[in-house]
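Excerpt of the complex: some chains, original placement.
Which chain is which? They are A, B and C, in the order written, and residues in each are numbered from 1.
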């Protein structure tokens, strides 16, 4: 089996006309390592904490709707829900994020969930980079997906 | 020192009106871990190889111009150059990417370079996900930047 | 009852997966107060009149399709119709506008109709601001909507 995104070695937007309209959900994760000062400002400064992650949340939800504009072979989709959460690990100086996207459509929303995670983490980077330019974004992956012909997928590596 | 992206705890697009117009360059890196089958298809199938990374390259360059639409507090900038390269580590099943962005402006292009890396890696994921959904995107970071008041930055963690 | 756009106090794009696909219509209104000179140029100069309102009409229709890019928690929708009209009250120096949007989907088009009204009025402002910078945009509201679980809504305040 080869790449479905190619026909005779040339990139195409795969024909999904015959696929069924089903409810599809995808969940993606990722994290960013920050330094002590950034972590303090994010987790102790209540208002500010709300704001950094609050801005990242809005950015991620808005980015979910732009996925097909960014990823060339992605189909446009009518998202029916998008949600993102953050977990702060103060001890290890890591912020984790998990995004969940839903649609009723002919193709899945993996890329939308991954796009949300990526945009949330880049937004955190942007808002904190005056303090720390050495943050590292790490381990962006698809956690699970449901719906569609291939059924439920759960990432076995994690 | 606190976050410059906040004024009284509220998010703003920082006022850079007084900053100088200088030539600014930023270089960012990242990678994706793939499985053996995906690596074979990418690195042995010449045409296809060209295409997966070729499509990722175009996606990344186009995304550099969309950075301020995605990252809420990012200033719009006139990019004067954008370039992205890929290195394939067949043995360890990793594809590395490095993006370089240039501008002449009042603020830096770190986010544009990071956005390029992120979009290139997500595009690789998208085009290979029919074969492997367990790819992991890893270690997205700013490698260096020049220009602007703060001078040259080289990431000391890498 | 609280806000549906929040989950545990955090913003989400509300899950509408279980909602029915029905035909939905929304009608929104708004107005702009202009000065005598602007009103004369708009209403007496036939070609020009056509153009100011003609450009505002095109801007409004194009903006209806951008609503989900602007309003963070708005779902993307497939609009099936969009229409905007203007009424000129020369005596009171007011231009009124009414926008009607249709879709067949899982959520309503109130925001699309309001976005059209807002964009039409801002476009009129832009095209006339060389003559008058003191125009005031007034009373943008949802007039009525039909379709969806909540049935017909008619604004009781107007």
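Methods note: contacts are C-beta pairs under 8 Å (C-beta built on N, C-alpha and C of every residue); 3 or more make two chains touch, one makes a residue touch a chain.
Predicted model only: the values in this text are computed from it and were never measured.
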item	value
Oligomeric state of the whole complex, in copies, if 3 are shown	6
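Convention: only the chains that are shown with their structure count from here on.
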item	value
Chain contact topology (line, ring, star, complete or other)	line
Central chain (by mean CA position)	A
Length of the line joining the C-alpha centres of subunit A and subunit C, rounded to whole Å	32
Centroid spacing, where centroids are CA-atom means, of subunit A and subunit B in whole angstrom	16
Where subunit B and subunit C are represented by their mean Cα positions, the distance between them in whole Å	37
Residue numbers of subunit B (touch at least two other chains)	none
Contact footprint of subunit B on subunit A as seen in their complex	1-6, 9-11, 30, 41, 45, 47-48, 51-52, 54-55, 58-59, 62-63, 66, 69-74, 110-111, 114-115, 118-119, 121-123, 125-131, 133-142, 145, 153, 155-157
Subunit C residues within the subunit A interface of the complex	7, 10-17, 19, 68-69, 72-73, 75-78, 105-106
Contact set on subunit A toward subunit C in their complex	23, 54, 57-58, 61-62, 64-66, 76-85, 102-104
